[in-house]
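Have a look at this one before I ask anything.
Complex shown without one protein chain; remaining protein chains in place.
Labels for the chains are A and B, by order of writing; each one numbers its residues from 1.
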Amino acid sequence: MSRLIEVRRLRFQYPDGTLALDGIDFYLDADESVALFGANGSGKTTFLLHLNGLLHGEGEVIVCGVPVTQNNLAFVRQKVGIVFQDPDEQLFMPTVLEDVAFGLLNHGVEPSRAMSMAKAALAEVGMESVGDKAPYHLSAGEKRRVALAGVLVMKPDILVLDEPTTYLDPPARKSLIRLLRGLPQTKIIATHDTAFARSVVDRAVFFQHGKIAGIGTVQEIAERFCWDTRYGTV
Amino acid sequence: MHHVVLERWSRGASFFHARDPRAKILVALVFLVSVATTPMISPWPAVCYGFVLMAAGLIARLPLTAMAVRSAVVLPFSAIFAIMTFLAGNGAKAAELVQKSYFSALIVLLLLATTPLTDLLRGLESVGVPAFLLTVIQFLYRYLFVVSEQAQHMRLAAGSRGSFLASPRRARHWLRAAGGALAVLFARSYLRAEGIHRAMLARGFRGRFPAFHQPRFRVSDGIFSVLGIALLISLRWILQGSA
Partner (left out) sequence: MHIPDGFLSMRVCLVMGAISAPSVTYAARKAQTELQESRVPLLGAMGAFVFAAQMVNFPVGVGTTGHLVGGALLAFTLGPAASIVIMTAILAVQALVFQDGGVLALGANVFNMALAGVLAGYLPYYFFGHSSRKKVAIFLGAALSVLTSGTLALTELIISGVQVPQKALYVPLGLFSVNAILEGAITVAVIRSLEAFNPCWLKKPTPRVGSVVTVLIAASVILAAGGFLVASTYPDTLERFIERLSFTQGKGNQWVAPLAGYNAHFLRDAWLQKVAAGLVGLAILYVLCVVIGKLALKRRRG
């Protein structure tokens, strides 16, 4: 079984000089799922942005056997679907249906077909009733699901979620867990919520100062780095 | 909020809702020009236009009182200039200003209450308005309410710290606070725009916005346009005679 994602010696420095990633080695097989833990600013989001070519650093990033370069961004971006942290940034079209269909239309899918695929994707996440609504009217949980639908409709192989439980109340969080567990795609989830991670993925990776400081199961990493909010202070 | 109600109305179902946006824009423009050029010395024009608008509102299945009240937003401005014109001795012109501005506002409201803004923008694109400008409007509208909420929060925070200009010394402080608050709003909007851009690229955006569905101009739309324009022009002609 080939590796879905392979990252070797990834290094990235922002224009203002901050070294965000300092030699990352990472791999992901199909049918695996992994959580990324780490403090804010440890490089998690920066790392994720390299997976679909939004950022380019030194080193190698290989997605589905293809190295990520300027020439194959369309391919990579169809394979890797990212659900960003702020759903307001992701839902930028005037209505929900148009937003979900956005990716398909960009890839040349015919409008009526795109519309029916978008409706199917919304049904998959339980949001079939809000197609005509403006994103502004949705709750945080609903926006999160619609954003997910917009990514799922592209049929990606890898699903990436950046802090998906932000702004969610407990019921919304629970239904997101149920939803994610039912999806077949390989998942990479950057999160602070260890209980959430435990329910959805098996492996975890710990980011620290732009490096990977530990790999193991969610439980192991949470204990090693005292990352579990259940265990009080220090 | 006003736009929320307008959104809801615009997604209703009626004869007008189902018409092509271009047909509605055309008829609305003719209506606006009619109203703007009608001499309103006698009360007849107001009666006739009021009747036409009421009939249109009923056909569109819209709440008439709510529409009438919302259009009244033009009245303060009109009233000021009407009063000045009245004081200048021209009461007729003063009344005309108020009537024309009010009816015009009703016509535009009727158009927007039967056509979702995005459909309207798409209709405008097909008649030659630059797509770039229309897409900017679309994004502006989408993010307007997010930013407005942030602005309101900031205003509350600023207000609770007392922003009345009591002395020249306070002026400087007040300006710095106002400047800072607006700069933060600017920064957040700018950063949000970068986030949106990233999200667009992540889903394959290649530089041109894709067309979702093109409204089709059907025979019924053609008939509607012709009849509507004919009706309005005849009315205008009759009213010219009554002046």
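Things worth noting here:
In this section, a residue touches a chain if its C-beta (ideal position, glycine included) is under 8 Å from a C-beta of that chain, and two chains touch if they have at least 3 such contacts.
Please read all numbers here as calculations on a predicted model, not as lab measurements.
Although it is not drawn here, the omitted chain touches the following shown chains in the complete assembly: B.
Set against the missing chain, the residues B:Leu26, B:Ala46 or B:Leu112 yield one that touches it, B:Leu112.
Chain B residues in contact with the hidden partner, per the touch definition given at the top, are 2-3, 6, 28-29, 32-33, 35-37, 39, 70-71, 73-74, 77-78, 81, 84-85, 87-90, 93, 96-97, 99-101, 103-105, 108-109, 111-112, 117, 120, 130, 132-133, 135-144, 146-148, 150-152, 154-155, 158-159, 163-166, 174-176, 178-180, 182-187, 189-190, 192-194, 196-197, 200-201, 205, 207-209.
As a convention for this text, only the chains that are shown with their structure count from here on.
For the pair chain A and chain B, the distance between mean C-alpha positions equals 39 Å.
The residues of chain B lying in touch with chain A in their complex are 4, 7, 11, 116-118, 138-139, 141-143, 145-146, 192, 195-196, 198-206, 210-213. Taken in their complex, chain A has these residues touching chain B: 49, 52, 54, 74, 77-78, 81-82, 84, 86, 88-90, 92-95, 98, 101-103, 105-107, 111-112, 115, 132, 134-137, 150-151, 154.
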